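Pasting a structure below so you can have a look.
The complex is shown incomplete by one protein chain, all other protein chains being positioned as in the whole.
We call the chains A and B, going by the order they appear; numbering starts again at 1 in every chain.
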Amino acid sequence: MYDFNRRRVLRGMLGGGAVTVGLPLLNVFLNGNGNAMADGRPMPVRFGTWYWALGIAKAAFVPGKTGATYDFKPEMEALKPVKDHFNVLTNFTAFRDNAPNLCHFSGWVINRTGAAPMTSGNIPGETVDVTIASQIGRTTRYKMLTASADGNARDTFSYDNPTTPNASEVSGLKFYTRLFGADFQDPNAPSFTPSPKVMVRKSAISGVLDDVKDLNKVVGADDKARLDQYFTGLRHLEKQFDQQLTKPEPIAACKKPGALKEDTKVGSDVSIIASRHKILTDLMVMAVACDQTRVFNMSYGGSSATRPGFEKPSHTATHEEPWDTAVDYQQTCSWFTRRAMENWAYYVKSFADFKEGEGSLLDNCFIMANSDHGLARIHALDGMALFTAGKAGGRVKSGLHIDGGATAATRLGYTAMRIMGLDIPAWGAKSNNTSKEIGEFLV
Amino acid sequence: MKTLKSTQVSAFALSAALALMSGMGAAHAQMAEGALGVQNRSIGYVMTFENRSIYQAKDAKTQCPVALNDGPPEQFKKLYPDKGERTVEGTRLAWEGELWNPTSKELNVPYYEVQGKVGRGMNLDGKDDANDYVSPDTGEKGIDNQVYRAVGCTFNYRDGQTSTLTPQWRRATYNIFVVELTEVDSLQNDDDVIVTTYRGKDRLITDATGNEYLPGGSQTLDTRWGKRYIQSFKGKIKDGVLTTEAKDLIMPAASIYAPRDGAPDIIYRDMRFQLNLTDTQANGLMGGYADVWTWYYHSHKTRDSRHQAYGGTAGPTLYRALMKNADAYPDKNGQNTAISTALDVKFVHVFVKHPDAQVAGVVGTSQTAEGKTTDTRSRE
Partner (left out) sequence: MTFNVRLDLLRGSAIGLLAALALASCSGPATNGQAAASKSVAAVAAEPVSSGAEPRLRLITRDQYLNTLAYVFGADVRPDVEFAPLERVDGLLRLGTSRAGVNDTQLELYQKTAQNVAASVIEPQRRNFVISCKPKNEKAADRACAEQVLSRIGRLMFRQPLPKDKLATLVEHASASADKLEDFYAGLAVAIEEILVSPKAMLIAETAEPDPKKPGSMRLDAYSLASRLSYYLWDAAPDEALLKAAETGEIMTDRGRAKIVDMMIASPRLKDGMRAFFDDMFDFEKMNTLSKDALVYPAFTGLTAEDAREQTLRTVVDHLITKKGDYRDLYTSRTTFLSPPLAALYQLPTVKGWTEYQFPENSPRSGLLTHISFLSAHSHPGRSSPTLRGKALRELLLCQPVPRPPANVDFSALENPKAEQKTQRDRVTFHLENPVCAGCHRITDPIGLAMENFDGSGRYRTTERGATIDASGNLDGKQFTNVVGLAAALHDHPGLTSCLVKRAYAYGTGSQTTNDDAEMLKFLNARFGAAGYRVPDLLRTIALSSSFAEFKLEAPAKDEAKTASAVPATE
């Protein structure tokens, strides 16, 4: 199995032979990468997201060259020090077909759910982080964690279904308590309390195993093999439940942070948003390192951010600030985007600087970042910029600028799901439907 | 993403016509579909873009040397400075009064009009007056566009700003503006055609981005408003360019910000068309004299205060500028009530359905087909 090339396996599965591949994808892939914890267990690959509002200005952002030796325009300047850790993807489109352009909404919804919303109260389905969490987030304390530096719990880009948002953590103090308060079971500590819900669910599986035995009495020899496979799958579920009911193995990198002395500040000045972003990011990094979750969402937001001495918030500026024809963008809007990118750089650096095993925590993550618009001034859904960060346990390379050629932005979500082991042939609705990975950054 | 180029389509239509004429064999000659050009001496187009024709020089300083105009917050502060005692009547109510019942009283706040002689539009009166503009494209003189003078230094009316709200609504849901050309023998040269404007009912068809409008859609005409939005113009086509006589026209311009005021429509006096025609598109200008009050009222009904603020559009000075530059249809006191203007417009081809007409091929008019049954409980 170690010889399997990941993409070949995925392609083979797409070819129609998928149905009898019996091994859990993640194990196959992870072991092949030789990146394991000290005790030999494979390092889990985690999935994260990051969001910033109001897109980019092409002239100030999009590098002139693609590939590994691209140039940095002013809006990306802050990202220079972490260049090797991320990919920047430009010129992607969120297609809305016959749906309206719901300002500051359609764009992110398409990026995260694959479908264009018909009304502003309508999320067309679960978001990509939820889909991935259902795949990889079942053994951890939290299926996923979501935080927003914008200071508003409603600012979330994660939905279980059209009416179930996953509210954001906005208070550093509360987030700390939730993660590392009394209920925190330090993987390096001796005590552990299993979840009663998982316990009853596990006991129900035993009844299902009996159903397999029942059926075995009535089917032919060929079909017995298929039932065996079903049985194995049920055992796998049992094992997953067991894992959730078992005291976690010690994790060397996990260190419960010291209690926060004061809560995050309230306010919309970019420096205050950045301070909240820093506190929430630091907590998130440790939550991931302590394997409290394998799926994490962070929003920088920034649409209501203000600049000292400038009377309008960022979003208003996109509409009211004159277009500077000399540079071909709006100066203050671009200033706000640059602040957002500083925060993205901090986020990437925090994961990159955190040691895990022989590499960094970021090496075992795949993070995707997106915004709500391309050029926000005209609520553009084309010319969108996206990012990835991390190496996903060796499945992804970074340091590249990739031009999407106006293709679907949903390709990033689709690629992310494939990387995280979801066996899906395609993703997205109508013109956002794609079965094309962004192959340039896949190993 | 680009829509199908008109040249491609024309070439296609032309070759189709040639193929038919050359008699490729009986079976081929019988087959036909998808010709978007003139059919039964008619062709329809639906408006996809509309913007006030405001010429912008490369350097805004040449047109607006001082500054762009103040918006409501800035103007409010200047009109009602905080000098001790302030009353609601003397500030906010006074402002609202000026907005909705503007007076001609002199206001001691600055307002900037466009400077210079260069501007786009149409020569409406056939004369070259002192106030007229010269086209930056063709050098044509005598262009009448005093709206340009009045609002050309206001952010909202400059390229790509929130003045595009109305055209968005025109495309998406309501205010759909259809023109139908009849008695057409050729889209190249025809001395005598009729151009009729209508309000339409159906959503426009787009490409996958939702931004580019495709020819070949259908529009059912909306006749629930009687003759209000129906106007006929005599016209002629020369070298593919349609020009028409001038007539009064009401453009539907309802706003989602004023749902209860269903029709803050704009009345244009002596409106005329000048459009480059192809089988798939009609692009060019509409020009005439906008009735100042409906133009002004529409401007305030179609934007909420946020858009006024975004776009630097302060009602009190705007109204005065329009009245000052109005150049036609004087009232009994000699005050002109209409102002010359031009619209940059784009249309794409649509099949026009008159309400009582049967569409060829369509069986019935409502959903008759068998979709998936969703409620399985109702089957028995």
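In this text, contacts are C-beta pairs under 8 Å (C-beta built on N, C-alpha and C of every residue); 3 or more make two chains touch, one makes a residue touch a chain.
Worth saying up front: this structure is predicted, and the values here are computed from it rather than measured.
Across A:65, A:154, A:226 or A:355, the residue that sits in touch with the chain not pictured is A:226. Summary of contacts with the chain left out: across A:234, A:251, A:272 or A:442, the touching residue is A:234. When the missing chain is restored to the complex, the residue among A:65, A:197 or A:255 that touches it is A:197.
Checked against the full complex, the candidates A:214, A:311, A:328 or A:358 give a single residue touching the omitted chain, namely A:214. Seen across the whole complex, the unshown chain contacts chain A at 14, 16-25, 95, 97-98, 125-126, 134-135, 138, 161, 196-197, 199-201, 203-205, 207-208, 210-212, 214-215, 218-220, 223, 225-227, 229-230, 232-234, 236-237, 240, 406, 421, 423-426, 429-435.
Listed for chain B, the residues touching the missing chain in the whole complex are 1-4, 11-12, 15-16, 19, 24-25, 27-28, 30-36, 201-203, 205, 207-208, 212, 214-218, 220, 351, 353, 359-380.
Quick note on the criterion: only the chains that are shown with their structure count from here on.
Mean C-alpha positions place chain A and chain B at a centre distance of 44 Å. Across the complex, chain A is touched by residues 1, 58-59, 68, 71, 155, 159-160, 162, 172, 203, 206, 208-211, 309-312 of chain B.
Residues 93, 95-101, 316, 319-320, 322-323, 325, 377-378, 381-382, 406, 430-431 of chain A touch chain B in their complex.
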